[in-house]
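Heads up, one of the protein chains got dropped from this complex, but the rest are sitting where they should.
The block that comes next holds chain A.
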């Protein structure tokens, strides 16, 4: 099948390159290439692509995300380096990690009448926190939950090009660009559910624009995208509606909140006011409303988060957020390393004289 041709092609490249690349004939290298054949990639490719059915046996293996899901679930969620990998290999392969599986098993057993449980992924830089978060988000999407995914909270507290004073509360500041972008992505992810949820309150935006009570949430989101100036307030309204409605018996949806870089909400921001004084994150409308979601006073769902890239060695978790269950990403298992080496080899990423002889942990 294609797999055999892949391994044949790999061997061909290896020997072909050797004759041109190294001037002398490396006899030892020839021997290693002939003896250790590259193992078939099927060993490291998970058979089960549905997150709900993945078991502990698949830890360390790669499962493929269906291409239709990538555009809907992650219009903004995946890190840029991973998006480059998707473009190069023409498919999205994610490694199944034990913390992600643990969180998914908890999510399956959540009691939706109790207050929302909050999970935090923490660990060293490069240990897979963001990807595990995306794995959990994918699971929530396949179960039909409403997904509120903030890809990186750090982007909201730094490098803000436009800062407007909020019309609702004069002491706060609006960020129209970030809010409209997030609303657009939110609509792409949750298209089917938006028409079913209705607002419980009347919102007045300007003298002539208002949203009636009982209108679909989709209309509210469209209002925010169309009127950029009031988009931050729309985000606040959406969050309030969802928080009030998610636990109610008559609402039939579950909510999953996923925030990456949650330390940014309580840390410092680099945005400056006109008089060069620093803006506190509390004074930003988006952050203020998001913090309300982070408290566990709502029911009918759960929230997952990961600390941002700034915090490397120590997991910095703010005491005010009071996480329930920490997940440790620190140690990489040995089969983790093996498959993460074999994956690039079989995708024709690593080839050449050193490919079969790379040391494995």
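We take it that a residue touches a chain if its C-beta (ideal position, glycine included) is under 8 Å from a C-beta of that chain, and two chains touch if they have at least 3 such contacts; residues count from 1.
What we mean here is this: contacts and distances are computed from a predicted model.
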Quiz prompt | Chain left out of the displayed complex - its UniProt protein name, from "SKP1-like protein", "COQ7 protein", "Small ribosomal subunit protein uS7m" or "AP complex subunit beta" | solution = "Small ribosomal subunit protein uS7m"
Exercise. Just name the one of A:90, A:113 or A:277 that touches the chain not displayed here.
Key: A:90
Exercise. Would you write out the residues of chain A that touch the absent chain, in ascending order?
Key: 2, 5, 9, 12-13, 16-17, 20-29, 84, 87-91, 347-349, 351-354
